[in-house]
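One structure, as structure tokens, below. Some questions next.
Here the complex is missing one protein chain, while the rest keep their positions.
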Amino acid sequence: MSALSLGKDLVGLEPLSAEQIELILDTAEPFKEVSERAIKKVPALRGKTIVNLFFEASTRTRISFEFAEKRLSADTVNVAAVGSSVSKGETLVDTAKNLEAMRIDMVVIRHGSSGAAQFLGQRIRSNVINAGDGKHEHPTQGLLDMLTLRDRFQRIKGLKVAICGDILHSRVARSNIWGLTKLGAEVGVCGPASLLPRNVHELGVTILPRIEDAIQWADALNVLRLQLERMESGFLPSLREYNRVFGVTTERLARAPKDLLILHPGPMNRGVEIDSDVADGPHSVILPQVTNGVAVRMAVLYLLAGGSPDWAQGGGD
Amino acid sequence: MPSRTPLLDDRAFGRTLARMASEIVERSRGTEELVLVGIQRRGVELADRLKRLIDGSEGSNLPCGKLDITLYRDDLQTIGPRPVVGETRLPDLDGKTVVIVDDVLYTGRTVRAALDECADFGRPRRILLCVLIDRGGRELPIQADIVGTSVSTGPKDRVDVFVSELDGRDAVELVRSGA
Partner (left out) sequence: MRPILIRGGRVIDPSRGADGIADVYLEDGKVAAVGRDIGSPEQALVLDARGKVVAPGLIDLHVHLREPGNEDVETVATGAMAAAAGGFSAVCAMPNTDPVTDNQAAVGFIVSQAQRAAKARVYPIGAISLGQRGQQLAEFGELVGAGAVAVSDDGKPVVSSHLMRTALEYARTFGIPVADHCEDPTLAAGGTMHEGIVSTRLGLKGIPSAAEEIMVARDILLAEHTGGHVHLCHMSTRGSVELIRRAKEKGLRVTAEACPHHFTLTHESCEGYNTNAKMNPPLREPEDREAIRQGLRDGTIDVICTDHAPHHYDAKEREFDDAPNGIIGLETAFGLAVTELVETGLLTLCDLVNRMSTMPARIFNLPGGTLAPGAPADIVIADPKAAWVVNPATFFSKSRNTPFGGRQLTGRADVTVVRGQVVYQRER
């Protein structure tokens, strides 16, 4: 019996200890095996109701969570909610209360506002799992990235991982920075200075000015997707320039001093931040990341369900 | 005042296992289509030992698997930190005679979970249950086909099984609560 618990919600990796993060990664291992079986189901969460509350469109994360939930025998409902409190009329508070009134056991939420997962978690008794809140965190992505690194390198401590791209707007970057530094890795950030937070060095990361520097330094690159809006809001001139200056290309990788592992949270902009040859090449672990994603999410749901609310008492407030 | 009584010392342990190994072969009418599956944790070590004993005397190479039943437990609804999930790795079970091996048979719930899990992996022709210690106290209608030794215990007693692979020695001890 593990004595460590995760609490009620998973809102980010920043509040977790190294032990808690390792618990999740260790717990994900047996769940990898479940996904390899002919019958990809275990009864561990049988009868639990889980709502996937997605305020931002996301096919891959939602499907990954849905598989994780179903493989644990839970009942899942997908809600594609639109807009923010202001634009859609029903506040997040009301949405939360409605879910609680339906006695939902767990909510997986993706929302455009930083802090939304924590906001929800403070107001309902169900377990809340953050599937991405604004620019704040995407903890299960950070976890699956770490699991993938651990698979290949057998450790996290001392690994040099460079996160490349739009760090300023990236919740994946933040979750990775927290998770990796807590487990003793060295984290570097590489991107145009207009896309790096001014005080990013205060998070304990190394700034790598050019992609060539990152390639020389790192054991693994985590390549972030570049959003089109950044051009439109004046952070970057063009996708073409980004690829020419910061793109992870075969030519650049050829000059790496070691066999660099390439990660990408997806979906990829082929030819922008990463070339197709690299994405499909022998150093890429982009597909194993996806596989690990289901296992990690199963582990998180399994661990959180241990502290589920007792509906019999309480009687609703 | 709890009292600790040895049930099997290391030589009795070895003799019992040897007897269990030949009973398995007898009950399965030979080693064709025979598969051993150990339940995590100590059932795995016992299954390995039985495999070696049977392979040694029958010249076979029995497929041997390991099963972790944590995700099939019927008490996962209770609140509390989650039990650690161990490794599950099974050979092909379809049409086989599967002998489930565990160290102690008590309420029968672990075996029920193991049966559910095996069903998700395939359809054995037949399943037998082999345990080192049957301590009584069944809560489900489950019986062992091959038993090392039986002992009658109360709910506050404990049966400790030690295997040299994990604990440095082979022994079974009964701890009576004395209450």
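Labels for the chains are A and B, by order of writing; each one numbers its residues from 1.
The working rule: contacts are C-beta pairs under 8 Å (C-beta built on N, C-alpha and C of every residue); 3 or more make two chains touch, one makes a residue touch a chain.
Quantities reported herein were computed from a predicted structural model and do not represent experimental measurements.
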(request) Determine which of the presented chains are touched by the chain that is not presented, and list them. (result) A
(message) Out of A:L92, A:I129 or A:V161, which residue would touch the omitted chain in the full complex?
(response) A:L92
(message) If I consider the whole complex, including the chain that's not displayed, which of A:R174, A:H264 or A:R297 touches that chain?
(response) A:R174
(request) Return the single residue from A:F31, A:F65 or A:F119 that touches the missing chain. (result) A:F119
(request) Return the single residue from A:E66, A:D133 or A:E186 that touches the missing chain. (result) A:D133
(request) Have a look at A:A18, A:I63, A:V77 or A:L203 and name the one touching the chain we're not showing. (result) A:L203
(message) Contact with the hidden chain only, please: which chain A residues?
(response) 14, 84-86, 91-93, 111-116, 118-119, 133-137, 171, 174, 197-200, 202-203
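The rule we apply is simple: only the chains that are shown with their structure count from here on.
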(message) Measuring centre to centre with CA averages, how many angstrom lie between chain A and chain B?
(response) 40
(message) Quick check on the complex: what are the chain A residues that touch chain B?
(response) 1-5, 26-27, 29-31, 33-34, 37-39, 41-45, 47, 72, 302-303, 305-308, 310
(message) Going by the contact rule set out above, which residues of chain B touch chain A in the complex?
(response) 68, 70-72, 76-77, 79-89, 116-117, 120-122
